[in-house]
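Heads up, one of the protein chains got dropped from this complex, but the rest are sitting where they should.
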């Protein structure tokens, strides 16, 4: 059994991690830790766990945490890197924050408006997008779990990145849980429901992350990314528009690229969030519009699973050499 | 392994059964049958199953079905009884329709406006509310799976049924999936969303079912039941108002009554649908208002799970003597 | 032209007042005042007013306010009474807070946990439910605008209040805007959407208000009132259950009672929120269930209009002797 610690369990990604790991056959959850709500039982915060899971929420204790096999960090950025620094080398770390995604601490500072607390670890971390980096993840002891939008866009573009000319345009739409569980005026029911809007038009923090990964394939790639807030709880749909140098059988290019990837499915019809809500799948639909010579790829994921906690468990499975699918067998929440 | 056949898989209860049984360790799904969409693979109807489950939808074939260990019928009423008649005695049957819930064929005719197709089986069927009838279910070969509203109301009233005076009032509210997957004007998005209403005010078909079961405890009980349509997909919340003969520690009465029932939880705070969406739990909250001498019990379930397919699998587990919880370990869909 | 001041325009009832009064032919909005956001133009807070209404939000100034013909107070309780005290006798006041609804300052203290700031004004205020108190409102200079739930329940019960035996049970469900615009964890999208729950089970502040008004008709009446939070923005539906002393043609009783009331409609089918969202109507449906001898009345209103700002304008129209419907000609938001 893999003994696991989870730090930051009052937010949505922490909650989702617990739900996934409770169904994982080779895991034992040793510690659930938080900066608040400590000494309560988890079901006092989340009543769904009554009678199911009676662990007590512990304060964060580095001594204890370093004795488990792997620690998941579901903490705000900078807090996460601070703790990772203390744990590094003593146990495996899967960090769900943004802290180890960007390789360049200057870029980090530009986008996150704060100096990086552990720049020396940046090039030790592996970017945990399993479909692109499976081999490096296997040998890694510090994995940077990708951002939710970044996952949806990178998986949509990677197979054709080398053919792309000009700017990739990703018009992305996310459910509200992507913004976390914190109290914000813009997330009140009457502000979101029956409404829809774009945000972060001056630049969203996932842009450098997307470009960093895609530039590894094609250094000329540039991404115009506009996120929108959907009045749903879960799910990201990205509609990606690309100009390509030549016309190929693009669907086949995608199928070939992902032929060994269980969690990426190239589908025959435009996918809806219902395809993937509650699952670790990323469904991709590929369409070439000959009239305008535009390649359109639509990508859907569940932002809390493939976009966060499911992907984190997928990373753990790869790191520990067990079945990549273990614990990730959920079915769509539809209806 | 228990070999299973499921008949009626294009509706929501059939779909939910498949999702539950795919995660059940002691079950093998042998046949999925339907009156429509036959010869397609399931993922052509429900794209979430692509790459996960590639069974072909078969036409209904009694010869094949009688060779499995248990058949789940997720069919419209009368159609279900017709098929049950042919299968009875040859395999175990769990019927999710209304056909075997009422013991009196005259009452059936009054409420369903049609003669019962197999009245001779009515008293062979056991009413499959595990918490009340566990022992009879163990020995049964034909189980009538309870209605969703009925489950929510009976579990809320049973522990105090013997103390109740006068009319029990159940004001119940259900998500839209309770109405099934059929095309109906009243279920179009623009009719349901941002809306709310009562329906079936002249009498809902679950009334005789609720009264039949509660009268076994207290023959004087009478139920005023008004259902309402909530703009959500899943979940039933019933607010039940009762006058009681004496004041007791009612919370304790409930805890005592359900002390051996994993899936019924007596909770400390008014439960929301979020407590149980995606699970087989029924959460009950008990409050006595001394000012008006009214006992108020609030009950929440997921109409498709504890109110339908989860309960059906719970029944199967009891019938086959395996762990009642097997396959039913899902966590709340929240968020 | 009636010159109007509105105090408290950053909340939902203030916003709704402005929208109604801008369409009122005999009104000029002289001052819009607030404790926050002052010196901004209204459209900086609510972008819908850009190019439509360019008034500046003023601080609250008693000198200015006493020079208009009527002041609407859309303030929190106690703040409202404090300002009313200063304005009383100098201009007409329509108070949308709870401060002048209860006649007994002890009852106020019990439910609002604070001493009343202006108890001497309590019996000067008229309870502004036009359908019951039209004549007193005509002559009033201080009107207490009723609570939203209270409006929905009192209108549902008043016509038969004298026939009622035992406890009136009102199972009420409200949209989220009823909770106001303040930032609250329970009102975040992910907490409300796809969810449903009861609240204030130990006693909601509208109970004494409802009983106070109904006891004027039948002093023995007692109300069991349980509110629930609906995942919609606007609307209240109350399902009211009553035992009555004799069986009458109840529909006719209601039609007769409200025959001169334009804004109350006795309808032939169970009403949905769609009947009234965006309007000042209260639709009532009356059903007697002979089986259980229970009279069921379903009432629907828009909580922000008939339940707050529309009713306030209706009160103003009555006070100034103009057409009761003026400014209140909106149509249902459906679809």
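Per-chain residue numbering starts at 1, and chain names A, B and C are given in the order in which the chains are listed.
The working rule: a contact is a pair of C-beta atoms (placed from the backbone, for glycine too) under 8 Å apart; a residue touches a chain by one contact, two chains touch by 3 or more.
Everything quoted here is computed from the prediction, not taken from an experiment.
One of C:142, C:276, C:295 or C:316 touches the chain omitted from the figure, and that residue is C:276. Contact with the chain not shown here comes from a single listed residue; of B:48, B:133 or B:177, that residue is B:177. Residue C:50 is the one among C:1, C:50, C:183 or C:245 that touches the chain not shown. Within the full complex, the residue among A:84, A:126, A:296 or A:313 touching the omitted chain is A:296. Contact residues of chain C toward the unshown chain are 12, 15, 19, 22-23, 46-52, 176-177, 181, 194, 233-234, 262, 265, 267, 269, 271, 274-276, 278-279, 281, 283, 304, 329, 331-335. Touching the omitted chain from chain A are residues 167, 169, 171, 173, 190-191, 193-199, 201-203, 222-224, 226, 228, 230-235, 237, 239, 241, 270-274, 277, 285, 287, 289, 291-294, 296, 298, 333-335. The missing chain lies against chain B, touching residues 12, 176-177, 181, 183-185, 187-194, 231-233.
Here is the rule we use: only the chains that are shown with their structure count from here on.
The chain with its CA mean position farthest from that of chain C is A.
Between chain A and chain C, the centres computed from C-alpha atoms are 46 Å apart.
The multi-chain contact residues of chain A, meaning those touching 2 or more other chains, are 12, 177, 181, 194, 233.
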